[in-house]
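Removed: one protein chain of the complex. Kept in place: all other protein chains.
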Amino acid sequence: MPTMKRKHLRAVAGLAVATATLVALAGCSGAGGSGGSGGSADGSGSTIRVLMVNNPQMVDLQKLTNDNFTKKTGIKVKYTVLPEDSLRAKASQEFSAQAGQYDVATISNYEVPFYSTNGWLLSLSDNVAKDSKFDQSDILKPIQDALTGSDGKVYAEPFYGESSMLYYRKDVFAKQGLTMPANPTWAQVADLAKKLNDVEPGMAGICLRGQPGWGQNIAPLTTVVNTMGGTWFDKNWNAEVDKDGFATAANFYVNLVKNYGEKGAAQAGYTECLNDLTQGKAAMWYDATAAAGSLEASDSPVAGKIGYAAAPVDKTKNSGWLYSWAWGIEKASKNATAAEKFIEWASGPDYAKQAAKAYGWAQVPPGTRTSLYENADYQKSAAAFYKQVENAIKSADPENPGVQKRPAPGIQFVAIPEFANLGTDASQQISDAIAGKTTVDAALKSIQTEAQKVGDTYKKKQK
Amino acid sequence: MSTATLNAAEHQASGRAAAWLKRLPLLPALIFMIIVTQLPFVATLVISFIHWNALYPNDVTFTWFDNYAQVFTDAQFWSSALTTVLMTVIVVLVSLVIGLIIAVLLDRSFRGRAIVRTIMIAPFLIVPIAAALVWKHAIFNPSYGLLNGILTWIWGLFGQAAAAPQPDWVSSQPLMAVCAALIWQWTPFMMLILLAGLQGRPLDVIEAARIDGASTWQIFRFMTLPHLRPYLELSALLGCIYIVQNFDAVFTITSGGLGTANLPYTIYQTFFEAHDYGQASAEGVVVVIASMAIAILVLRTVSSLLREEKR
Partner (left out) sequence: MSAPTIPAPTASVAPARRARVGKRRTSEAARKQRRRNSLLALLAWVIGLIFVAPIVWMVLTSLHSEANAATNPPSLFAPLTLQSYANFFGSASGASPWPPLINSAIISVLATLVVLVLSIPAAYSLSIRPVRKWSDAMFFFLTTKMLPMVAGLLPIYLIAKALGMLDTLGLMIILYSAMNLPIAIWMMRSFLAEIPVELVEAASVDGASLLLTFRRIILPLASPGIVATSLICFIFSWNELLFANVLTSTSSYTAPVFLTSFVTSEGLFLSKVCAASIVISLPVLIAGFAAQDKLVQGLSLGAVK
């Protein structure tokens, strides 16, 4: 028996050791190669890891990296590219834990205010912004302001910037004998949508986002709320969601898209709307200015047929939003020097030319630098819309977007960390209302409760 | 850890050694599972008593049961619990029924039986996230999805293409849309198990019953079904285990909107989007306790799968 025991033991030990070895072997990092590694003082030889959103311009950047950045600086770049919602979740997790998995991430003017307050971002004021070649003064003012922390330091550099505007089919308007005012009101737009609905088979009067997600339907809806006199919070953090201005706007928005909107509106986001307009399934579309490039692209069936008008208004002078995808460096990054070099390239003045050379001026990331709007080549390629976009961005005022004072900055959002969750909950209710699964009033009532909970935590802090 | 347990075992050279020796092969797996699944749960339990939102790194305090109070008063949490139950029951029942029908059909020989069986398995072998993406974009999409495309095509046969109904499948029936994709994936799984069960039937007894004049239905009802019972239980159990935890389909098809957020998605959202670590943990603890209670109930009473006397 004793020998039996011994053998028994040995067999088990063998299996256990085999397991341990396997796990140890696999303990190293994956086929993506080892993580960020330090190089020499100027960053060459190091590898930085970049987390970014999968917009087409970013994908272009990814393709341009090797020839235009790595070959010149010796810095390798590893990207993780994610759709917007996943990106946001991943970035906030990464930054809040200061997990050090990434050196640079695309963040936006929504995150910068509280990321910088929490000390999660490396200030760019001392290096990038001071670099004369980078030319910080060339960055459009509203964008730069939106990426500056409350301490006055710059915390992120823009890759692209956008506002919102109204797209419409010039040819369809002409055929119907309709005209678009240069600065339309929402009442006029609703009227036009009614007239244009179904004038061609399968053509919706207007396309508006209905998809859940605070960056989806809540963004355009909040700009309507602003201009119709509503707000999420008054300056004392009282939630105002079920009050007049907000309720009028929400009812208006939901009814407009329900009556004259696109098919599948409750699940249609930016992508779906862009497809609808491109495929001739909508006569108008209110959305981000960034879409202009795609609509006028050479392979777009509606190129040359699109007219551009300012974001529709009601009680305010303008209502366009302000948004920027920008590069921020994580405080925990061990490759700050290399990361700064990366930002100087990706947000730098020469990037536009490199992108234009590879993909044409139409695909250059817009909305960040004055020099781009003064560039003759760009003006020529974006002749149809560049002025409208520049004006929209320049007239956006995140500090004061509505008719009343606000407790926190932001046009299409409230720049507080809770808004991502609050807005997501709200967006699902709004989407339900568009789908007819609930009424707008019921939706607003439930959003109001959630919003007041958030407001209360700030009231406590103010005391 | 392996050498540690080994040494411990060797020191115990007493009379209990034999019993321990018998347990020894079990220990690595047991210890591994305790470390990987139970320790994190202890951490979850601890965090659930802490007010901790990662977005406010300077505001972390001990709060006793505040997080639980929030969970229990959160209407969304309850509705996602209901959604989870609904989704699981619908998907498991429907895929069991369809799976059973196909298994019965496939249990007879006919031309191309092997081919039909092979293509029936295929949906189970598509990566779930891929299946969800394809259902959402290539099948349900109201503008260019397959379903509405077929409708246009059928109406087009009568020259009425423009009049074809083009329902918005995901918005009008969100829960059903998610369930449809899941049923499509899980029916093959159920079918596989039931088919194995059918093929293990004692055929001579059935043949005898047939000669004695039993109808096909009687044979099915009184011989096949009782024989299939453990197989039905097994497939239902495995189906429940995986569908209760489903994340990919909800995450992809509706992003939790339109009342389709189930518990895994809700906890994911609290953790990953709201970054409320405390509340996410409290939600986790509540769900763990509830599923434990249900699991114990099911495993101990309903199921005949785990009976000591079987060995």
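Each chain gets a letter, A and B, in the order it is written, and its residues are counted from 1.
In this section, a residue touches a chain if its C-beta (ideal position, glycine included) is under 8 Å from a C-beta of that chain, and two chains touch if they have at least 3 such contacts.
All figures in this text were calculated on a predicted structure; none of them were measured in a lab.
**Q** List the neighbours, among the chains on screen, of the chain that has been left out.
**A** A, B
**Q** Pick from B:Ile193, B:Leu258 or B:Ala274: which residue touches the chain that isn't shown?
**A** Selected residue, touching the omitted chain: B:Ile193.
**Q** Could you tell me which of B:Val60, B:Leu86 or B:Ile126 touches the chain that is not displayed?
**A** Counting the whole complex, the residue in contact with the absent chain is B:Ile126.
**Q** Out of B:Phe62, B:Tyr144 or B:Phe222, which is the one that touches the chain we can't see?
**A** Touches the omitted chain: B:Tyr144.
**Q** From the listed residues A:Ser44, A:Gln62, A:Ser123 or A:Thr457, report the one that touches the chain absent from this view.
**A** Checking each option in A:Ser44, A:Gln62, A:Ser123 or A:Thr457, the one touching the absent chain turns out to be A:Gln62.
**Q** Residues on chain B that touch the omitted chain in the whole complex?
**A** Answer for chain B: residues 19, 22-26, 28-30, 32-33, 36-41, 43-44, 47, 98, 101-102, 105-131, 133-135, 137-139, 143-144, 146, 148-150, 152-153, 156, 161, 184, 187-189, 192-193, 195-201, 203, 207, 210-211, 230-231, 233-234, 238, 241, 244-245, 247-248, 251-252, 263-264, 267-268, 271-272, 277, 280-281, 283-285, 287-288, 291-292, 295-296, 299, 305-308, 310-311 touch the chain left out.
**Q** Of the residues in chain A, which ones touch the absent chain?
**A** Residues of chain A in contact with the hidden chain: 4, 7-8, 10-12, 14-16, 18-19, 22-35, 49, 51, 53-56, 59, 62-63, 65, 78-84, 86, 90, 93-94, 97, 99, 101-102, 270-271, 274-275, 279, 291, 294.
Quick note on the criterion: only the chains that are shown with their structure count from here on.
**Q** Centroid of chain A to centroid of chain B, CA atoms only: how many Å?
**A** 34
**Q** Which part of chain A faces chain B closely enough to touch in the complex?
**A** 5, 8-9, 12-13, 15-17, 19-20, 85, 88-89, 92-93, 96-97, 114, 118, 201-202, 211-213, 263-267, 272, 275-276, 279, 281, 417-418, 420-421, 424-425, 427-428, 431-432, 434-435, 437, 446
**Q** Please output the residues of chain B touching chain A within their complex, sorted ascending.
**A** 2-3, 6, 9-10, 17, 21, 24-25, 28, 53-57, 75-76, 141-143, 162, 166, 168, 170-172, 174, 254-259, 261, 269, 272-276
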